[in-house]
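The complex appears here without one of its protein chains, the remainder shown in place.
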Amino acid sequence: MAHEDSELLPGETPVRFLDQDGRALDETRYPMPPLSELQAAYRALVVARRINEQCSALVRQGRLAVYPSSHGQEACEVAAALPLAERDWLFPTYRDAVAVIGRGVPPAEAMVLLQGDWHSGYDPREHGVAPQATPLATQLLHAAGFAHAAKLRGEDTVVVAMCGDGATSEGDFHEALNLAAVFGLAVVFLVQNNGFAISVPLSRQTAAASLAHKAIGYGMPGVRVDGNDAAALLAVMHAAVDRARAGGGPTLVEAHTYRIQAHTNADDDTRYRDRAEVQEWVARDPLIRLRSYLRVCDALSAAAEDEITAEAEAVAAELRDALQAEHVPDPEDLFRHVYAERTPRLEEQWAMLADELARDAESEHAESEHAEHEEAR
Amino acid sequence: MAHEDSELLPGETPVRFLDQDGRALDETRYPMPPLSELQAAYRALVVARRINEQCSALVRQGRLAVYPSSHGQEACEVAAALPLAERDWLFPTYRDAVAVIGRGVPPAEAMVLLQGDWHSGYDPREHGVAPQATPLATQLLHAAGFAHAAKLRGEDTVVVAMCGDGATSEGDFHEALNLAAVFGLAVVFLVQNNGFAISVPLSRQTAAASLAHKAIGYGMPGVRVDGNDAAALLAVMHAAVDRARAGGGPTLVEAHTYRIQAHTNADDDTRYRDRAEVQEWVARDPLIRLRSYLRVCDALSAAAEDEITAEAEAVAAELRDALQAEHVPDPEDLFRHVYAERTPRLEEQWAMLADELARDAESEHAESEHAEHEEAR
Amino acid sequence: MTLTHEAPATTAATVESLTLAGAVNHALADALAADPSVVVFGEDVGVLGGVFRVTDGLAARFGEARVFDTPLAESGIVGAAVGMAMNGMRPVVELQFDAFAYPAFEQVVSHVAKMGNRTRGALRMSMVIRIPYGGGIGGVEHHCDSSEAYYAHTPGLTVIAPSTPQDAYSMLRAAIESPDPVVFLEHKKLYWAKGPVDSVRRVGLGRAVVAREGTDATLVAYGASVLTALEAAEVAAAEGRSLQVVDIRSLAPLDDATIEAAVRSTGRAVVIAEAPGSVSVAAELAARIGERCFEYLEAPVRRVTGFDVPFAPPKLERYYLPDVDRILDAVDSLNWDDR
Partner (left out) sequence: MTLTHEAPATTAATVESLTLAGAVNHALADALAADPSVVVFGEDVGVLGGVFRVTDGLAARFGEARVFDTPLAESGIVGAAVGMAMNGMRPVVELQFDAFAYPAFEQVVSHVAKMGNRTRGALRMSMVIRIPYGGGIGGVEHHCDSSEAYYAHTPGLTVIAPSTPQDAYSMLRAAIESPDPVVFLEHKKLYWAKGPVDSVRRVGLGRAVVAREGTDATLVAYGASVLTALEAAEVAAAEGRSLQVVDIRSLAPLDDATIEAAVRSTGRAVVIAEAPGSVSVAAELAARIGERCFEYLEAPVRRVTGFDVPFAPPKLERYYLPDVDRILDAVDSLNWDDR
């Protein structure tokens, strides 16, 4: 085996700083992030969890059509966003709403898609966040192209591109990692390996020892990391981001984690996994792990905890309020953005719809006048 | 680095038995194939080379529209076909006509595509050879599916699927290798790395140390082999085929070789590569290397050489003759095979064309009668 | 809602009331039972039974070798099915949603559609690609495309879009038995609509059906739009106008004879489909009716289709989708003054 091979292959065990009880382990491959960053991460984790819970509740109340929760995966979500500078970009999936919010997108804007108002609700340029991608692995190519443009202009932008374990089987995953490696692009590919693609277990996605083992086939380093250990994730992501920023090219990071909820509210996960397995992972909760550590380090006072909880509650309340108001989108939106300028055909079609709406409004008006009239009798 | 990793990664150097002068090297990773097989391989190599030369000549004479020659890569072509049993299948590309012929397909049938008569000219079932694939890497999935069907029926069919270095960048390459590995299918993926995809050099396809390094990412072994050393290729292919037949799953074999001719006759390779580089590879000719070795081993008499040359000439002559005869395909063929049974629409369309042809024939007939008449005057 | 074109003909024993999803499930089960070369695979079709539960129970009943989940790779699924069909199997694959069939497009167009032709019939692609499609279910982007035009334009493919559980059952059985590749489009909005299914009844591919008789104008539709057309015909009847409804069922090949006879009998036609209208199956129907019924037409053939925009987000889809009023508006525009 060549010397360089060992540099690109993942270690035999995932990077891990904290054990399940939040005790620091003997991890030497990366430096432990400073306490201040872990405190920031903890705050973000609590907010993320609260958002996940709030959104699941909003689904039950019929305010969101669907919500693919990252409950249990919040450490990955936080570690995807935190290491990025303002000028950097994040390329998230449908599951990464809380990472999107972590980049500064207002929670209500992040919910526009799932609320059914429009296909995306925030300005990507304002926050450096691509629209959440639904077609799996497609966004990894956008990330590579984005980084390529930056490189051509001599900018040191770094891009974090996210996907799940299932998405690694798609052709676009392959093409994206390869492009990024061939052109030495500043992309960090973060795979959240939560063990399932809807109902399909990891064993149906790969026969490899790990997903990080794919990296060497592209000539980039592959790293495995405990996806429920925020400290380890931050350390690994910082290293990968720094490497990318310095022109060192892409890295593939595989985070081992678990989705605690079903795939979405529409899914019934009892059909394909044991409750015992879920419970095991509940016990590995990334929040509790980091909280324990911070407490042991005396870096999380009760006051701070209260303050964080309050902040999370405020975010949740804001989200709740925003989604309580029934917002009805404008039907003309259907025609506004298909092209920069509306084609004559689309003008015709909108005119037809507008005419229908006008007639509907008229007859509604007539009906209600009629009803009033009847009442008055 | 894990123990299993070293089993799946390719060795630091490609497998090689013979040096450029045909001297045996100290290769211990595989057993040297028996002389009898090398003799058969040599015979096949000479025939393959002769076909390549003949086809290039037929292009110059306008008998073939195009010919993507495997000149210089014949050892790979031979080693793809030879290790297969009759019940096995080969999934070749546009460049692999001589491998197709190596499976027993009559040379003239293998040329139907390039002659422009039809999209494929042989019966795949009769020879266990899929139609030569043009869309890159797509056939690798067919190979996996084919092997999957065999596995489901409990058959021990082995499939060899071929592609080039450029094709490894396609999403279908990824999806095929992954499928084959996940389901443990009996597929040997043989990549002929000839350094170029038309004009694009290998460095634009991968940043990895080798293409064989991709195998570990799928959990299958990756092997590198000298693609101009027929002995090494046969040894590696036999091992991979045996492994697949025994249920051991797929292998990725990367053969280092070189395309001596331009991509096709339509290509101008002086635009993208040095003549010196081509000459270097001409010197590594797989025929000469094996011939030298066989001679040294006293396994190739002058009489045998003469006989082989005569056989190759006979094949070339047959091919020449077959392609000299101007064959005009039947226009009705356009409608015969689109569906098992012609749709009413296709009946209508054929009726229209048939009517046109009848009218053309009539007016030609009238014209020629007219001409005869004129002449007679 | 209850879905049927006609009263079932055979004995009660073979007739069940099923949802369209249930009808597809039964068809798969019966095909798996009837023919050992039938295999069913795709994403989540195994233990989960599919995200729409269409394959529910099949893995348990027929075993993991015949009904199984694949890696998440649509080109891979279809490409592997091509190889399986080359090797004597009859694969029935599910692509999870319309838009998630696009990664498989190259395999569909370059191989599924052409392999039989390429090999002069030596390697026929006897396979079915099942695609849940269409809107009206409040799905987010990429979950509601009506993508039939892409397939119906591609020579070599048979494209079926049933509107009743009976047709879903019978035509899926026929599709699986067909020597040719079939793209089988299941409208998601119809999945939970019930209708009688007679498992003995055979419906061939390539045949349209008159779903409702009528004399004044012909509504030509398929999939969920057939229901909208039937509703429109009901409303029109109340207003004294008799609308005929043709369910084309087979988008490729089109049943020219039935469509032509229907339109000729009324002299007026409205084509209804959810997909964006431009360069669509609706366009083909309008063009053909124009070509074949020109002398009989009292008015131009009207199209009531999705707008030429990406499918609407959930809260706007009711504006996007063809509805009864829009159909009746189109009918109203068919030069009635001439009468």
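Things worth noting here:
Per-chain residue numbering starts at 1, and chain names A, B and C are given in the order in which the chains are listed.
As a working rule, a residue touches a chain if its C-beta (ideal position, glycine included) is under 8 Å from a C-beta of that chain, and two chains touch if they have at least 3 such contacts.
Everything numeric here is computed off the predicted structure, so don't read it as measured data.
Considering the entire complex, the omitted chain makes contact with A, B, C. Screening A:94, A:146 or A:258 for touch with the missing chain picks out A:146.
Taking the complete complex into account, C:308 is the one of C:167, C:308 or C:323 that touches the chain left out. When the omitted chain is restored, the residue from B:139, B:169 or B:210 that touches it is B:169. Annotation: of A:74, A:96, A:172 or A:226, A:172 touches the absent chain (contact as defined above).
Against the chain not shown here, chain C presents residues 75, 99, 102-103, 105-106, 109-110, 113-114, 117-118, 141-142, 149-150, 152-156, 252, 254, 275-276, 278-284, 286-288, 290-292, 294, 297, 299-303, 307-310.
The omitted chain makes contact with chain A at the following residues, 89, 118-120, 123-125, 130-131, 135, 138, 140-150, 152, 171-172, 174-176, 178-179, 182, 333, 336-340, 343-345. With the whole complex as reference, residues 65-66, 113-119, 134-136, 166-167, 169-172, 197-200, 204-206, 266-267, 271-272, 328-329, 331, 333-335, 338, 343, 345-346, 349, 353, 356-357 of chain B touch the missing chain.
Quick note on the criterion: only the chains that are shown with their structure count from here on.
Of all chains, the one whose mean C-alpha position sits at the greatest distance from that of chain A is B. Here the spacing of chain A and chain C, counted between their Cα centres, is 35 Å. One finds 45 Å separating the Cα centroids of chain A and chain B. In chain A, the positions touching at least two other chains are 169-172, 204-206. In chain C, the residues that touch at least two other chains are 70-71, 73, 75-76, 103.
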